[in-house]
Structure formats: structure tokens, C-alpha cells
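Of the protein chains in this complex, one is absent; all others appear in place.
Let's look at chain A:
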Amino acid sequence: VQPPEKPLLAEEWNKLREDFQSPEIFEEVMLNSMIRCNSPIDVAKSLLTHLAKRNGDIAYNVLVKYLTLCVRQGQVSEICDVYDIMKVRFKIIESGAYNLLIKGLSNSDQWRMALTLLEEVKKVMIPSRTCYESCIKAASRHQEMKLAFELYDEMLAKDVVPTLDVLQSFFDFSRGMKDAELQKELFGILLYLRENQIYPHKTFMRSIKLWFESIPGGNWRGHLTNIKHSGQCPVCNHQLEDSNLTEEEYSNLSKRIIKDVIHGTDTFRKTTPQEFEAFQTFVENRLPFDIVIDGLNVSHIKPRKMQCENLFDAVNCLAKENARLLVLGRKHMLVNSSNWKREIMTEMQNKADFFFAENISEDDAFLLYATLRSGKHCKFVTRDFLRDHKACLPDSLTRHLFRKWQRGHQIVLKKCFSSVFSQQPAFCYDCVVQTTGDTWHIPYKDVFEEKYSYQVPRKWLCIQQK
């Protein structure tokens, strides 16, 4: 239905209602379409008046819809009125209406009232992140940075994840302020990005840059750049952090992989205890390897070639300078077939160590184990993104460690036009927000959308203090 353009009289509403196919939901439908078309508030008011006169009461959902319209148009006095009415009419107000009220009030000069409402919400439940977002933005808009940061800390303490918008607003509204405490808090946000491996998007990055450059007497300068493959920043010649894990992180990750990925709830789901033991002794006797290859994954690179040929090419391509190779496969590869020629297989086994798992076992888990066991220098080759293995890890911290380790140790083979493979080598530097005190390096995404978790941004913001 098309909402009318002007307030109507009671009889006119009645008529419209009668013409509507299901009159009992007429008001709801009408208000919905008013919200959609952003109709003038007076029209909605006239509908409410008509309703109130007819029934002597207005249903809660109708009030909420009216509130939505008011919030949309920033009608502060109306929002306050609706709140007053709700307050006396209903014992409590539910979260949807609170969200709306807080959002509506925080954008006005009544923003302090939004804060009191937030307190009210806290009594019954954990406020949503949009509630916090509105309040924090309102506080920082009015230069009450301390209050904003208090709310932000409270939000984190309650495990409510802040939106990038909130984080950005901190930088936007602190521009040009000279305040050591504030500066520390904002550095804290950058470290939050670092710890959670969040990459800011382009506009957010710009806010960060502008804030740095606006610090009075700070002498910060920001440049956009691409980091060289060696991990050196072309602007300040600073070497970025390398992608190696610390000893503690490394052993922690190895333990978790064995415990959660290979064994999980039931060792039999991915392998069998006998097989895993056999594999362990096999690996221990031949340590350390330089490159571990997922044989089956590599053998499917070029679908029109024989599978063992693909593997053969890959092994030849990687077997340089006496690198010790381990190829993981399944037992069916040993059976002479159209895809797996015995001669080629035997020839390959002279160049690399092979381990063949049962046909129903998962070889990926073995790949991870063998690589981790061989030490930090060891790389692995597969095109698999290993997302399902990452998902087996219990907490986000270990998952971040896994991703970091994966970035530093996974080599991806790509098919090329001719018969050679091209490799996408592992990153030797760590792609994360980092600082040395007088420099900051911040990777950023070109677009707002989230990238795949295995992809990392290639563009960087380099900030240095002169």
C-alpha cells in the first residue's frame, strides 16, 4: 500500500482500512510502508490518533514502528514522548525498542539520556553492540573521550565485539587533541587490531593516518606503500617483523594440532591409533624434512595430465639443492592404474620419502604433524586452505597462531601455461599491525568487505616520527 501524503481524518482512515484486504493488520502494514517511504511524521501521527480513538489504546508493536519512523527522521521530542508513554504503559521495555531509543537519542542533544537508557538496559541484559556503538559515538562526538573509552572498555569486558565504525570514530573525533592519556588509549585500539588480526579498511586507515598527522608536536608522517617481498618497507627501510612463531607459541601450536586436529574427540575419525603411531615412528626416523608435500592435492593441479605426472613434475620442481622432501599419499596410489604408473612412482620414491596412509584416512592431518615436527624451517605444499583443520582448533588465539604459521610455511603451487609450475612462496614477514615506537606499519584492505581468512592485504600504511 502507498501511504498517504497528508494526515487523514478518522473517516478517511476507516475507509482505507475497509478497502484493505485484511483489515486486522492494516495499521502494521501501513506503518511499515510509511517507514519504507520515509513518510512525514504527521501522517503517522494521524493514524495513531485514529487508532487511539477507535480502540482507546495503541498496541506495543505499532508504537515501536512509530518509534522507528521517528528515529529515522531524528524527531527527538517525539522519541522522548514515546518513551514516556511506554514507560508508564508497560512495566518493562524490550530490547528492540531500547535499541531504537538509544539510537535516536544519541544523535541529538539529549544524548545523555541515551546513556541513562543504556544503564537501564544493563540491568536486564547485555546491551547489543549497536547500543554501545550509538553511545560511544555520541560521547566522542561531544568530546567526552574519557567517557567513550570507559564504555568501550566495558563493552570489551562483556565480550561484545566492537564494530570497525566505533574504532574509526575514536580516531575521527580525537583528531588534533594533545593528550597523552588519549594517545595511549588510541594506541591501545591499534594493538587490539594487532591481537585480533583485524585489518582496517581504506577509510578507516585514512582516519588513522589523519589522526597521527594531526597530533600537535608529534611530527608523524604517513605514507601508503607496498611492502617488498623481503619484508622491507620501501618508505622507511624498516624491516617488518618476521613470520616465525616464538618457541612457546610453536610448541603450543604443535601440541594443539596433535590434540585437537589429529586426535580430536576420536582418533578413529581421521586415522587409527596404529596408523598414527606408525606414521610417528616413520617421521622420527627420517627427521628433519625441508618440504612436506600433499601428494594427492598436488596431483590434481592439471586435470588433463596424468595424476602421477603432475606429482612427478612437482617433486622435480621442488627437489633442488638437496632439499629433503616428504610426500604424503594414500595406499591406492601404489596400485598400478591409469592415473598412477608404477614406474613413475618408483622413480619418485628415489627422490623423496613417501608415506602412504590408508585410503579412508585423512592425510592433511599428517601433513601438519610432519611439518611442525620437522622444525621452523620446514615448509609444506598444498593448495588446500586448511579451513576445516583450523576450525578444529578450540580458541581464536590458537586459530590466529595457526593462520600466522600457515602464512609463513605454506607454499602454493600454481599451474602455468607450459609445463613448469610457479610457486607462491610463503611470506617471510608477518602481516599484522606492528610498531617499534617511532614507526607504525598498518596493513589495510582496499575494500570494506571481509577478505577470505587465508588472504592477507598487500597494501600498507607506514607511519614514522621525524
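Note that a residue touches a chain if its C-beta (ideal position, glycine included) is under 8 Å from a C-beta of that chain, and two chains touch if they have at least 3 such contacts; residues count from 1.
Methods note: contacts and distances are computed from a predicted model.
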item	value
Among "3-methyl-2-oxobutanoate dehydrogenase (2-methylpropanoyl-transferring)", "Light-independent protochlorophyllide reductase subunit B", "Geranylgeranyl pyrophosphate synthase, chloroplastic" or "tRNA methyltransferase 10 homolog C", the UniProt name of the subunit that does not appear here	"tRNA methyltransferase 10 homolog C"
Residue touching the undisplayed chain, where the options are A:Asn61, A:Gln143, A:Thr281 or A:Ser337	A:Asn61
Among A:Lys137, A:Lys209, A:Arg256 or A:Lys270, residue touching the chain not depicted	A:Lys270
Absent-chain interface as seen on chain A, which is shown	2, 4, 6-9, 11-12, 28, 42, 45-46, 48-49, 51-53, 56-61, 64, 81, 85, 88-97, 124-125, 266, 268-270, 272, 304, 359-360
